[in-house]
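Subset of chains shown; positions unchanged.
We call the chains A and B, going by the order they appear; numbering starts again at 1 in every chain.
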Amino acid sequence: MRKSTSIGLISGFALIVGAILLGNTWGKFFDPASLLMVVGGTAAAVVVNYSFEDLKRAIEMTQDLFTFEPPSLQRRLDQITNMARTARREGVLALDRHIDDVDDDLLEFGLEMAVDGMGEDEIAGMLDQRIAEMKSKRQLVADFFTQAGTYAPAFGMIGTLIGLIQMLNNLDDPSKIGSGMATALITTFYGALLANLAFLPLGDRARKQNELRGKAHYITREGILAIARGDSPRMIEQRLGFLAEDEIDEEAEDAEAEDAGAESTEDATDAQPAAAAA
Amino acid sequence: MRKSTSIGLISGFALIVGAILLGNTWGKFFDPASLLMVVGGTAAAVVVNYSFEDLKRAIEMTQDLFTFEPPSLQRRLDQITNMARTARREGVLALDRHIDDVDDDLLEFGLEMAVDGMGEDEIAGMLDQRIAEMKSKRQLVADFFTQAGTYAPAFGMIGTLIGLIQMLNNLDDPSKIGSGMATALITTFYGALLANLAFLPLGDRARKQNELRGKAHYITREGILAIARGDSPRMIEQRLGFLAEDEIDEEAEDAEAEDAGAESTEDATDAQPAAAAA
């Protein structure tokens, strides 16, 4: 399980909350008006920036950041090799019957084009366009969080400026200077915390997940083109197995650690000598 | 309706004004001289930077940021497919009679070249140049706001420095230190607010709108070239429908939500199976 995103978020906020609770003024740190100022200002800036459609999409994709499982390259590799064997044995048209077994949109889309008899170059062009489209859509959520992480500290500072100006105009009672200034600093604190613990790391996380998706897309693309070209299943398995090697090693290790005789381990051990012999 | 730009601006300023009104010193926050300093200084820096022609153009294009409707890819697609059908049935020259029905400059410009019998490469070169020109013109307004968003906080700080130096030279009456410093901070507040709530988000907004325009341009370009090549209308519809897919999905959803039997929904449902069958 790859829950590092939630674990990082929760333990980070727990650490900060713990540090605050240790002091005897923890009540001062929870100020709904300040939170509204920072979150509301950041949201307003982001809303100026994005259309509501994009915002809706970005929010929908946010939960993927937490539940994301990197695509199993081994499984993808097996499906492609099976399809290549079918195409070898029964002809490319025979793939039509098996397309429904495929659980990956891109692979399905590519195999349909191969069945339709489109040329390799044309299939490559359509796949590249689709992959670029998928990537640019996913990029939205990374940009969204990076933007929020830029605006949050700015609105933290704006809130502090408002608080400071209010306090400085009320210097009559010097005993309130300290608490006025403390309240003013709360928004800067919220802005810095939201940006550095949530928004900016989530933005980078989204970028990293997109890179992993990009790798699976690249392997799928190469597999579809090899099938369309009519490459031998063994050669496809070797070549793609080499591309996927690292991740398969890792999955194998994971699987071994959890269950020493699981199916995915066998697959991995099948694939590795092939890759090594390439 | 995609009014997120105005909504973001208005709600953001409302939030800030609300936060100020809650304090008992709200009168201190509206200081015309400070506003003049920040806005005037930013304007001066921007005027050094741009020629008056560019400034005029940037200001004219600013209202587009608020009224912008993303170009309907479905409508564009229909026009191109219709033109392709006409060209198939009656020859490319027949397009000449229908060019006036087209409401898009780029499409009209491209079809005229196709009617004139120019080669595909030459048409592509001219279209690319024109698209680059349109993009670089639109880029002006994005750069304009990004620049303003860089200079506004700087002039906010310059105003604060002036206020601080004045206050520090007038320390005789300690009761005025607080209000002097408060006044000095007002310009920093204005600069930060203008930059982070208006200028920088508007600059990014302009960039995003240009990307959407770029997508419509790309589809138009591909359509014109396909017509010039004499591709079959069905193939053009499939291929461009695939390029436009996401936006059409969305428009279809919007249309369904508003009116379940509208024409654009039918178009969308026509286009989707075609795209899926590609």
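Operating definition for what follows: contacts are C-beta pairs under 8 Å (C-beta built on N, C-alpha and C of every residue); 3 or more make two chains touch, one makes a residue touch a chain.
Just so we're clear, the structure is a prediction, and the values are computed from it rather than from any experiment.
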With 2 copies placed, total copies in this complex: 5
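FYI, only the chains that are shown with their structure count from here on.
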Where subunit A and subunit B are represented by their mean Cα positions, the distance between them in whole Å: 27
Residues of subunit B that touch subunit A when the two form their complex: 2, 4-5, 7-9, 11-12, 15-16, 19-20, 22-25, 28-29, 70, 175, 177-179, 181-182, 185-186, 188-189, 192-193, 195-198, 200-202, 204-205, 208, 242-243, 245-246, 250, 277-278
Subunit A residues touching subunit B - in the complex, by the definition given at the top: 33, 36-37, 40-41, 43-55, 112-113, 126, 129-130, 133, 137, 147, 151, 154-155, 157-159, 161-162, 164-166, 168-171
